[in-house]
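Structure incoming, see below.
One protein chain is absent from this view; the other protein chains keep their places.
In order of appearance the chains are A, B and C, and numbering begins at 1 in each one.
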Amino acid sequence: MSQPLAFTLDEIRAYLAEVFPQIALGRAFEIEAIGPMSARVRLIFGPTHLRPGGTISGPSMFALADVALYVAILAQIGPVGLAVTTNMNINFLRKPAPRDLMGETRLIKLGKRLAVGEVAIYSAGDPEMVAHATGTYSIPARGD
Amino acid sequence: MSQPLAFTLDEIRAYLAEVFPQIALGRAFEIEAIGPMSARVRLIFGPTHLRPGGTISGPSMFALADVALYVAILAQIGPVGLAVTTNMNINFLRKPAPRDLMGETRLIKLGKRLAVGEVAIYSAGDPEMVAHATGTYSIPARGD
Amino acid sequence: MSQPLAFTLDEIRAYLAEVFPQIALGRAFEIEAIGPMSARVRLIFGPTHLRPGGTISGPSMFALADVALYVAILAQIGPVGLAVTTNMNINFLRKPAPRDLMGETRLIKLGKRLAVGEVAIYSAGDPEMVAHATGTYSIPARGD
Partner (left out) sequence: MSQPLAFTLDEIRAYLAEVFPQIALGRAFEIEAIGPMSARVRLIFGPTHLRPGGTISGPSMFALADVALYVAILAQIGPVGLAVTTNMNINFLRKPAPRDLMGETRLIKLGKRLAVGEVAIYSAGDPEMVAHATGTYSIPARGD
């Protein structure tokens, strides 16, 4: 089901930095790895992510899940236009410590019109999952 | 099922500004109204909300849904400790224009341990719904 | 956003009975009403719906939500091919008594490729919501 990747790691970083500066690659997020139907994205911790109790906010974890899924899809389909999130379901499991988060993404469907993937979110260096998301992107018309 | 509100509008604004400064009431969000099992919260548009295409990002809408639900729950149960989001499911329906968003919340369950509500998100002044969320908060032990 | 209905109530009952006999209209479900972007469908209670404690099973409520959404979509778009569920999120709020359930559906998006709607489920004759679902159907290519 998967195809050769459309980008190398350097290429996808350069592409996203250019077309999607709001992701703030290198400051807010970092793409750690891309692979077949998968990606690993880091949320770089900063004080804006905090909520009462010294933990990381839900919207920060949502943003990580959203970016990580987008990166995994883009790595497969290449620069073919703007995929948009249509649905995201997220379960918050544990309160993450105030440090970087890792989003491990796996695509479970890559169709012509819809891509579906799941994202497991961990505190960097800790094996306990802190949140889990499943999301759908609508992908623009392509030639396959 | 609903009970008298635990706060007036002024009281809940003052309370949240004190215990939850990260919400940035008056700058990022504004509580427009609270009512029985309901609340209306405004996301104050700013350039950090933008994504490519001149629309508002998914994480911004998620954050609005999360805050709006929290406000509706707090208005019912009062300052009894920290309720935390356990699940949020959000559907993105249309690309919102770059202006304020309104989150109209309705609680559909307020139990001892879990509260469930839905949030309809609109662009300010436009009747078309741009996103819809359903979320669950875990609420701390109370005396009822 | 809504258009004139594609069916009368009698027509949609006859159409569904013919093309989708598994729904068992008149025995398992009944279409009570269709309207602009909306439908009301009844689950006819029977012993197969029970689970321990004398309440109605989750899968029975899921099935009602799925059928009710399908009916609301079909009422708008007509007999244009097979729409399929791509996502359903359901919250179970209270244990329903062992009697008929009503699924009140409202479409919140009817696009060319995706339709999104919500379903509020009640015990017949009781105003307390027992479950709430939000679902997406993928709709086949049409001429608009």
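Keep this in mind: a residue touches a chain if its C-beta (ideal position, glycine included) is under 8 Å from a C-beta of that chain, and two chains touch if they have at least 3 such contacts.
All of these numbers come straight from a predicted model, not from anything done at the bench.
For review purposes, identify every residue of chain A that touches the missing chain, sorted by number.
On the side of chain A, residues 1, 89, 91, 93-94, 108-109, 116, 118, 120, 128-129, 132, 134, 136 touch the unshown chain.
Using the document's contact rule, name the residues of chain C that touch the chain not shown here.
Chain C touches the missing chain through residues 19-20, 22, 48, 50-53, 57-59, 62-63, 66, 82, 84-92, 95.
Counting contacts across the full complex, list the positions on chain B that touch the omitted chain.
Touching the missing chain: residues 86-87, 89, 113-114, 136, 138.
Everything that follows uses one rule, which is that only the chains that are shown with their structure count from here on.
Using mean CA coordinates as chain centres, what's the gap between chain A and chain C in Å?
For chain A versus chain C, the centre distance works out to 33 Å.
Taking the mean of the CA coordinates per chain, how far is chain A from chain B in Å?
Chain centroid spacing, chain A to chain B, equals 24 Å.
Taking the mean of the CA coordinates per chain, how far is chain B from chain C in Å?
Averaging C-alpha atoms per chain gives centres 28 Å apart.
Can you list the residues of chain A that touch 2 or more other chains?
In chain A, the residues touching two or more other chains are 86-87, 89.
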